Every structure is written in structure tokens, then in C-alpha cells.
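The complex appears here minus one protein chain, its other protein chains still in place.
Showing chain A:
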């Protein structure tokens, strides 16, 4: 199963990188969303898959899945959500103020100051 997951993660990373390299601000934000999905799945896969019951002691199982990666992913999900929300509003505001979402026109060089 880990092999399949590794390839899926690779596909997620490829798509995310492709979107991040594009010129539209929205595509970049979607790309970061996919990138965090990839990272979360990678964390889970690295912890090992399907090695027992869900990490709830009430299950009374002989083996549980590793709870530590799950805790880490939970933290990461929340943080990436916060950042994505911020980015979205930033994109919205910058489009409102600057009138473009084309990254080629959003250049902060010395010449433009």
C-alpha cells in the first residue's frame, strides 16, 4: 500500500508544483492547497499504514495505528488552513487594490518604486 501512496503523493506534488509555477494568483493558492494535502498524506504514509485499530483505547485491540503522526497531521491541517485562509483574503485584497492577479504584473523590483 505504501508504494501506491508514494506515487499518489508524487502526483500531488507534481500537480502542486506545476500550479505554483503558473502566473495566476488563484492557481498558486490552489497549488499550495494540493501541496499541503501531499505533505499530510506523506506524514501518514511514513508512519506506516493499517497496522491495527484506530488509536482509541476503547477498541481493546491488540495493535493500534501510530497516534503520533496523526497528531502531527492534525496540527498541520489546522495551520495550513489558517495560512490558506489568509492567502485567499490577501489575493482578494490585492486584486481589489491592484486590479490584477497576474504574477508577471505583480513585481516588486527597485525599478517600480
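Operating definition for what follows: a residue touches a chain if its C-beta (ideal position, glycine included) is under 8 Å from a C-beta of that chain, and two chains touch if they have at least 3 such contacts; residues count from 1.
Note that contacts and distances are computed from a predicted model.
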item: Undisplayed chain, where the name is taken from the UniProt record, one of "Na+/H+ antiporter subunit A", "NADPH-dependent glutamate synthase", "CoA-transferase alpha subunit" or "Methane monooxygenase/ammonia monooxygenase subunit A"; value: "Na+/H+ antiporter subunit A"
item: Sites on chain A contacted by the missing partner chain, in the whole complex; value: 1-26, 30, 33-34, 37-38, 40-42, 44-58, 64-68, 70-71, 73-75, 77-79, 81-86, 88-93, 95-97, 101, 103-104, 106-109, 111-112
